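For reference, the structure I am asking about is given below.
Showing just some of the chains, left in place.
Here the chain labels run A, B and C in written order, and each chain numbers its own residues starting at 1.
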Amino acid sequence: MHDDDVVPADLDFAATEKGAAKVKKILTGEGLFCEFIAPRLWEHPKTIDGGYTANNPAERKYAIERSKRAVDIAAIMGCRDIVLWLAREGTYIREAKDPAASVGRIVDAVNALLHHDPNIRILGEMKPNEPMGQAYLPTVVHFMGLAYRTADPDRVGVLIESAHSILAGLDPSDDMAYALWHGKLWSVHLNDQNGLKYDQDKVFGSVDLRRAFNTIWVLERGDYDGCIGLDVKAMRCTKAADQTQHLANSRALFLDMLALVRSVDQAKVEGFRAARDYEGLEMYILKMLLGR
Amino acid sequence: MHDDDVVPADLDFAATEKGAAKVKKILTGEGLFCEFIAPRLWEHPKTIDGGYTANNPAERKYAIERSKRAVDIAAIMGCRDIVLWLAREGTYIREAKDPAASVGRIVDAVNALLHHDPNIRILGEMKPNEPMGQAYLPTVVHFMGLAYRTADPDRVGVLIESAHSILAGLDPSDDMAYALWHGKLWSVHLNDQNGLKYDQDKVFGSVDLRRAFNTIWVLERGDYDGCIGLDVKAMRCTKAADQTQHLANSRALFLDMLALVRSVDQAKVEGFRAARDYEGLEMYILKMLLGR
Amino acid sequence: MHDDDVVPADLDFAATEKGAAKVKKILTGEGLFCEFIAPRLWEHPKTIDGGYTANNPAERKYAIERSKRAVDIAAIMGCRDIVLWLAREGTYIREAKDPAASVGRIVDAVNALLHHDPNIRILGEMKPNEPMGQAYLPTVVHFMGLAYRTADPDRVGVLIESAHSILAGLDPSDDMAYALWHGKLWSVHLNDQNGLKYDQDKVFGSVDLRRAFNTIWVLERGDYDGCIGLDVKAMRCTKAADQTQHLANSRALFLDMLALVRSVDQAKVEGFRAARDYEGLEMYILKMLLGR
């Protein structure tokens, strides 16, 4: 949940606490839990030039204070994770901000949150552009590189969304493997994207089944134990009555891929690899996908 | 076959005729036929600045004369079609040639070939770049638009290669449907490509099964009756003994897709369309692909 | 102007005529004229699945009737041109419509308008995606190819917008040269775009000065005599008081480029070309751009 999904932004601590406790109770009553809180630093007038990287010091301060309040909300909601989707931390023209100073300011903000609450973890979720022309941290890999320079690297990791990797020209399964190697893959959003264009949030697996298969294979082999979110949108022409079908479809495809991944004959795969017979391996995988 | 796959370039007519007749005989003896002849206008020193669009008039003349000779070879080989892959008809910097004049020069060249032999057909095969920085006719759609301005539009069409469409940011199935509507899809090369990068010529269907399915579906519904070529390359790390496996794999995947396409319940598809239930349609297609 | 910028959509003819005449009078009073009318076929509920290519016959009919009404508005406003930006003529998934039939339906719609008014010209404005996942006519080149198959090819041409060409992976100057060669470049929208991502509508020339220079050079050499529009958007972080600055900047850069283009020493350019000295030519152009 975004911070202002729980309680309106900019309430004082007492009102925030009361509101958050109320939402927590509703969730618990439904058998649900809140995975993370994400401060929404891209709609408030004070974040129009970015949050942590705004040129105006008062706006940078607002962004950090609001993020600390999001940490408080997380604590009240009983969740450990803060997700930073740094939507406006970038520019429309390269000259608008100092890029090296901006990187430093993002690290300072992360440190401020790490200090604010010794139990919280910070997860970066990155996208190369939109709404900004160009983000300062266009990939989760940028965020992971910074993690090691924060005050507590063990509490800084990432949330990877398939479509964001694709928009960055990267392969989601490779991104996830890289993050798993670092021990920093703490949340995953599955969806799909048809090439380099506007952000589409399509049904998981709907564009490229093999890429979806490899994504789940990497998660399964890497013993990923975090949450799986389905960050998908209905097509713009979908009828009102069908507005949740894309969620059901994404879940069905996820389960299909999981079943396939668990049926892989790993010895066979290693045989193809040892023989450097990648054409053979390719057909083994494609036939499995096609159910042949 | 390229013209110089049949006989060395720049032989006189008598030697060309003799050599081509010999190759024709070999093919016939094997039960094979030659689908088309393509003048190789990108390796000879006189084509270094392009063939038909070279700035040097002597080089433009060479390109046209050599293309006429390719038409002669086609006639001797008993084949009707000339394929123009205009590999060097473009520039590395936009200022190097006049772009409107270059378009006109390509039309002039096509006309020269149409006049040279009243039976021949001309098929454009287009790629947006590589070896050139930017081609003048980056897509088959550019060539089709010119067809109507040639001396005999009915004898000018296209060869579509899946990966070339993908490299141009287009969908091969849409390109083929557009060409079929024009009655100008006369040859098809199937392969695959993983995004915008160097030209990969991967196994057909190996990157995106759904795109491969839609390609064959369009060909089948459009009653395509030309040849199907598999323009694929082995991976660079493939062992010598496996150097034809990618061809067998492409053929197998083509047949798989054809079988799937022929099993589509078209009434069901029309039902989803009439109900504007594209999420339902999507799952119908994906389940079919997955063999579920 | 869009049709519903002039009068609300779906009025009867009498009310439409009265409203349009009123707007015409205002424009004339200000010394302005309306270049074209564009039917807005992407916001009305009946166009949610596309206009001319909707699967529902009633919706296709609505789109054509509304377009005819736009033609009537143009006539009343004293303007000759109809611009078709076919925003929703595509799909989110390839299986949703028949692509070849869709091409035919667009041609039918163009013919209906050509028949409705013998004086009107139809200009296609194309974009590869957004709001759709994939458009049926992703480039103006697709539209030009269809022009020759309409009832009156001489009245069918294109409007080219720089950023749309860039989004399609094409060079705007090459697109314009191609259209000028066809005699079909009837309107131009200048702006800029930083790579393959969401549609940005940046200040003309702000991303790539050399591309802007070549665009104007092609227009100038090709004796382009249509209107030049500046289809640009302010940055999302621009202050309210500066909301027209991007227009002034685009105009200033256009005039800068025009002055540069008119100062080109064409004999020098031809000298470099004749010598195949493209490195020399490149530096000549770059030094000119840099004002050295």
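We take it that a contact is a pair of C-beta atoms (placed from the backbone, for glycine too) under 8 Å apart; a residue touches a chain by one contact, two chains touch by 3 or more.
Here the structure is a predicted model, which is why all the values come from computation and not from measurement.
J.: Could you work out how many identical chains the complete complex has, if 3 are displayed?
T.: The whole assembly in this structure file has 4 copies of the sequence.
Just so it is clear, only the chains that are shown with their structure count from here on.
J.: Same or different for chain A and chain C, where same means more than half of the interface numbers show up on both copies?
T.: same
J.: Which chain's mean C-alpha position is the greatest distance from chain B's?
T.: So the farthest one, by centre of C-alpha atoms, is A.
J.: State the superposition rotation angle between the two copies chain B and chain C, fitting on C-alpha atoms only and giving a multiple of 5 degrees from 0 to 180.
T.: 180
J.: Please report how many Å separate the Cα centroid of chain A from that of chain B, as a whole number.
T.: The computed centroid separation for chain A versus chain B comes out at 41 Å.
J.: Measuring centre to centre with CA averages, how many angstrom lie between chain A and chain C?
T.: 37
J.: Tell me, which residues of chain A touch at least two other chains?
T.: Those would be 195-196, 206, 235, 237.
J.: Taking the touch rule as given, give the residues of chain C at its contact with chain B in the complex, in rising order.
T.: Touching chain B from chain C are residues 49, 55-56, 91-100, 103-104, 128, 134, 136, 138-139, 141-142, 144-145, 148-149, 153, 168-171, 173-174, 177-178, 180-182, 196, 210-211, 214, 217-218, 221-222, 269, 273-274, 276, 278, 281-282, 285.
J.: Enumerate the contact residues on chain C facing chain A in the complex.
T.: Those residues of chain C that touch chain A are 48-49, 92-93, 128-131, 133-134, 167, 194-200, 202, 206, 235-237.
J.: Quick one: which bits of chain A touch chain B in the complex? Just the residue numbers, please.
T.: Its residues touching chain B are 169, 195-196, 203, 205-210, 234-235, 237-239, 242, 245-246, 249, 252-253, 256, 276-280, 282-283, 286, 289-292.
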